[in-house]
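Got a structure for you, questions after.
Here the complex is missing a single protein chain, while all its other protein chains stay put.
Take a look at subunit A:
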């Protein structure tokens, strides 16, 4: 009986084991993680959406985190091949392990090519980085990019006529697009003190500091680019949230309490974000190969350079999953998941403005004290940098926080209008937060970009300098190293014979001293310059009323008045022979008398912006062969109708000597740092906007999928495609337009503040402001266009089927 009773008795109900808080958390998170991957197609779809979204954000963060490393590695390689030692005046004595080096840089169709000509003194010269051996005369090592350029351009091959004997390895290059060569020459190329001697390559890396204005741009730029990425990651963590909530309701039905469901939801998000980390890592590895093909301002990076530092990587790995969990928990605050379904507050609590306003006010509070004094002292700039960054972050986050309030406040007022407008605005009235969240990334990016553009406009005026050159008068200049006047004349003749050269303004200059100088005291003696050129050339250099061959002029400069009266006067005798130190040689002097008829004239800047006071003589008055160590300068007028005229002229320069310094005349020059920052920020902002557009598309598709049946019903009673398409457009456009309006106001405020900090004049770059708003409009259109095909697909009557 007892045995039978035992056999038929119902099994005892298992008693729940008491568990600690951590164990409960872990168990619930694990359950959520299981749901993320074992809930069938729908779970996978949600997990994949989150993973892809988070992955895109993580990839961008990894790129941003790689930037410091990439620049540092690039700089290190640059320093390793530098020949300018820290003590530039130290002369290296020739020996078996020394090398003569001269810069032989050139430009080919706006591509700058860095080159050096080398001539070993002995058998063991130091090798440049990335090169197996020092090239013999007539040989050349080239970078892969230059090899390709040479292969494609006959004109360039004429300029660099050396035989390519090897390719410079990555260790000797800045990046894959680096155009670089090392050519071997004989010692003759080093005439007239061209080049220098080295016994090793490399100098310690430079520790050049950015100027405070540019540093400020960098700080704000990072905030502007990274904040939207974080917002995007937070949005991605909510992908598929509504469906998940319905699933959680089923858990409530079988006894889970509300806290447990939140933890389960967090677990589900965690898996998505962890997969997102992996996706982001994979995307990063794939995209960095692509990034190595991008060239910006002649700057490129090897894929291997693009690697984030370990602490930053760890930070990303930690922050992304934890923020996904926090975002999920925060999102569930306004929702009651009940056993019979999800209850969203039909009338959500009205958003409060006060704390949203507090953030930008605090930001402004941090920025205002910096007005006028930012970067005044280098010691304070670190602290001020943090203060500026904190202020900008608070202001931008404040804008983000204000957007949901603004969207809610504005759409609440919409009640009239056509059906698509009504459908869109009513949808926004019900869930303005979702729309505002997606758009908030754009708000930060656009506000930041507008502010930065204002700062750019100001910094640009400081960083853009007038060169004093006049490209209207001559387009190219060159300093030709010559041993004597005959060589100078020969060089001018070669330029004259060059295709595309209309006029050569050539001068040969030398130094002159007094015919009877006082005794040599401290090696100092007054020296003046004598410049020989034809009348056309001299007219470019001084205000001459009349000039014919045989004339001489004594030119003084109003712009650069001499400290002491010059010994140069009409009728004075001068010595054309000077020693190495520039002192007139009194034994066997080479005397020449400035004609009494010489007129005194004033100089004017030539096309290159230089003034040449001293004696100006025509060839008939002074034979250039009498000058000691003359230098030849040419300014060339090129024929605009001849394509590549400048390239032919550069080829002539290179043929005269690879070390000839040729230059293009430009009226202004810009800071390279600035141009790079601007382009970098533009690329970053574009990537951010694309990301945000992607998240908006996902949100819209998700919303459409949830409303599949409703869409079918609307079709059943004859709703036009256009009606719903316009509704989708308005639904995207209203928050984006409000976001753009807010960000324009915020951006102008932040920009004004930044300009006050750097004491820049207030100016708005309206074109960039329009461009930014245009990009915003582009995002609206993109989201709408991408949403239309699935919308139309879902408007098919199949959605009405229930079986």
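In this text, a residue touches a chain if its C-beta (ideal position, glycine included) is under 8 Å from a C-beta of that chain, and two chains touch if they have at least 3 such contacts; residues count from 1.
The working rule: contacts and distances are computed from a predicted model.
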Pick, from "Peptide/nickel transport system permease protein", "ABC transporter ATP-binding protein", "NADH-quinone oxidoreductase subunit K" or "TonB-dependent receptor plug domain-containing protein", the protein name that UniProt gives for the chain of this complex that is not shown. "ABC transporter ATP-binding protein"
If the hidden chain were put back, which of A:353, A:368, A:536 or A:710 would touch it? A:710
Answer key for A:153, A:387, A:723 or A:759 versus the chain not shown reads A:723
For the chain left out of this view, which of A:422, A:503, A:602 or A:664 touches it? A:422
Spell out the interface residues on subunit A facing the chain that's missing from view. 346, 416, 418-419, 422-423, 426-427, 429-430, 709-710, 713-720, 723, 797, 800-803
